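Sharing a structure here in structure tokens format.
Here the complex is missing one protein chain, while the rest keep their positions.
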Amino acid sequence: MQSQLNAQHTQGEGRGRFARSLWLPSGLNSASAVAYLFLAPSLVFLAVFTIWPIISVVISSFHARRGRNQIFVGLDNFERIASDPFSQQVILNTVGYVALGLVVSVFGGLLLAVLMNQGLRNIGFFRFPFLATIALPMVSVASIWLFLYSPRVGLFNELLGGLGLPRSNWLSDPDLALASLFAVYLWKQLGYFALFYLAALQALADDVLEAATLDGVTFWQKLRHIIWPLVSPTTYFVSTIGVLNSLQQIDHVFVLTQGGPNNASSMALFYVYEQGFKWFKTGIASAMTVILLAVLLTMAMLQFVYLERRVHYD
Amino acid sequence: MTANRSKWRETLPILSLALFGVVWMAPLIWTLLAAFVPTTELLNGSPLVWLQSLHLGAFAEAWEVAPFPRFYLNTIIWVFGLLGLQLVTVSLAGFALARLDFRGKDQIFFLFLTQLMVPATVLILPNYQTLVALGWLDSYQGMMAPYIASAFGTFLMRQAFKQVPKELEEAARSDGANWLQVLWHVFLPVTRAPLIAFSIVSITYHWNEFLWPLLITSSVETRPLTVGLALLVQSSEIGAQWDLLSAGTLIVAAPVLLLLALVQKQFTNSFLSSGIK
Partner (left out) sequence: MAEFNATHDHIQVEPIFTGGYAENMARATAAILSGQPPDVAILLGIDIYTLIQTEGIIPLDDYIASEEGLDIDDFFDAFMANNIADEQVWSIPWQRSTPILYYNKDAFAEVGLDPDTPPATWEELVEFGKQLVASDGDNVTRWGVEVPSSFWIFANFAIQAGQHIGSLGDEPCAVYLDTPEAIEALAFLRRLQEEGIMPDGAVAWGTAPADFIAGASAMIYHSTGSLSTLLANSPFEVGTGFMPGGSAGYGANVGGGNFYIMADIGQERQDAAWEFIRWMVRPEQIGQWGIDSGYVAPRAAAWEVDPLKSYAEEVPQASTAREQLPYAVKEFPATFGGQEIQVITTQAIEAVNTGELTPEEALAIAQERANDVLTQNGCEL
């Protein structure tokens, strides 16, 4: 494969004189042999780092660590998760957060995209803030917000205080902590979802939108009855990545709350980290991972069914 | 009356967008200020005082407290090393799936699909155990391993390769080119756009990645910037050195922001292409 690098200079020398250095064994000219060879590097890494871990985590979820040994405990780990109020809270938090993430990524994303799709000159200037937050590392974003949320010297409380409003304990109030984390996520990711809607809107024929404007319909009617049905494939897609995104991003939990106060802002993946990597309860952490996997695979299945149906009726 | 209303209807969405933009920019501007203005002046002074007390001290200090040059080097090695490997794997696999007929294609397609549905982040625990078994903890290859095969990149390239006209391929084949030569001389030159799109998404994603490198690195020689920043946040037990943290934040984020400013359009398009499934 290294020979690819040497091949470039021969490119301009005309057809029929292909670089000899891009050599494949002569026995390997059947398409399927070549295909397997080309797929081999990907398949090796898929097998070791996607397929095997799925199998091994299922096995681990039936075990628990005792000292340096793993012992078989059956469904004990799952029962512990089901019966422990703190794990229950983690699951509830995750479900709420992901559900909210789904709703906001769809409606917020669409609204922002409609606003961005105004054919303004210098629209790039208006779009920059939303793109910038996508490009920033979540750890940096969280560090920024740590300062903003700081109870007595932070920007938010300074502003509230300045307006004569009561200040809040954003990250240390159990009723606010998870919402505060969500706000950080929203700020970072909303532009990402809007991008997809923006592309969908720009693909729509101009006259569809303009005709609607002429008839004197209101902005909301237009959004509800004309745009919304037309972008439904995008909505479907955005909701899928919305769920995946909100499940996966937990860097801000690390920097901002560590799951506190009193477990109020812990989420599934942070729980896996805490149980598995801090306290070495690999069994419990594996069981939670298995639950996550089950959810993701169910989603995949639903998506499959949906796509099948679309293919049939389109 | 009507004229007024229609004018209002035109400007309202623009105003809303501007308002949205200001709200979105505020934290960034505040961070810029916090990095260049000493914290006491920032909290107690007026904008005029801020202008007078601009300084670079926090950057110098952050640069000193944490070995940022080394973290930069580590990040570049891991992000671009990974990208290089990915470009090879996704081109080859994408080509096979797009242009070659072979048995078991559906099953293999399904394997790639699994990775799309089960992101590596969810598999940190078993993947960590695999790295332990391989002895790859605290190494660049360990950081890269779960991402070397990329379903997203493979599908992206597959899509692009499918659109290359059959005649081009056949002409080359009849000249006696093998498949590798066809891929290199015919397909890759006309699929630069998706390759660049994939590269931008990959660079941004891994430049920003935190949890996985945090778990598997333990030395200055391997840690990327994001992990270094998080340790800086935590190590200041005291939490009051906001200028230091803001400076560190900017040091980490600057290259991605620069990339965005330079190629905003490609950037947008690249992230859109991450929507292809």
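Residue numbering begins at 1 within each chain, and the chains themselves are lettered A and B in the order written.
The criterion applied here is as follows: a residue touches a chain if its C-beta (ideal position, glycine included) is under 8 Å from a C-beta of that chain, and two chains touch if they have at least 3 such contacts.
Computed from a prediction, not measured in an experiment: that's the story for all the values here.
Asks: Decide which residue listed in A:Ser61, A:Ser150 or A:Ser286 touches the omitted chain of the complex.
Replies: Residue touching the chain left out of view: A:Ser150.
Asks: Looking beyond the chains shown, say which of B:Met25, B:Ile76 or B:Leu137 touches the absent one.
Replies: Going through B:Met25, B:Ile76 or B:Leu137 one by one, B:Leu137 is the residue touching the chain not shown.
Asks: Touching the hidden chain in the full complex, which residues of chain A are there? Just list them.
Replies: 64, 66-68, 86, 150-153, 161, 166-167, 169, 171-174, 260-263, 274, 277-281
Asks: On chain B, where is the contact patch with the chain that was removed from view?
Replies: Touching the chain left out of view, chain B contributes residues 40, 43, 132, 135, 137, 218-220, 230-231, 234-240.
The rule is simple: only the chains that are shown with their structure count from here on.
Asks: Distance from the CA centroid of chain A to that of chain B, rounded to the nearest Å?
Replies: Whole-Å distance between the two chain centres: 13.
Asks: Which residues of chain B touch chain A in the complex?
Replies: Contact set of chain B toward chain A: 9, 13-14, 16-18, 20-21, 24-28, 30-31, 34, 43, 88-90, 92-93, 95-97, 100-103, 105, 108, 111-115, 117-130, 145-146, 148-151, 154, 171-172, 175-181, 184-185, 189, 204, 207-211, 215, 225-226, 229-230, 233, 239, 242, 245-246, 248-249, 252-253, 256-257, 259-261, 264-265, 267-268, 271-272, 275, 277.
Asks: Which residues of chain A touch chain B once you look at their complex with the stated criterion?
Replies: 1, 4, 7, 11, 15-16, 18-19, 22-24, 29, 31-32, 34-36, 38-39, 41-46, 48-54, 56-57, 60, 112, 114-116, 118, 120, 124, 126-140, 143-148, 150, 153, 155, 158, 187, 191-192, 195-196, 199, 219, 237, 241, 244, 247-248, 250-251, 254-255, 269, 272-273, 276-277, 282, 285-286, 289, 292-293, 296-297, 299-300
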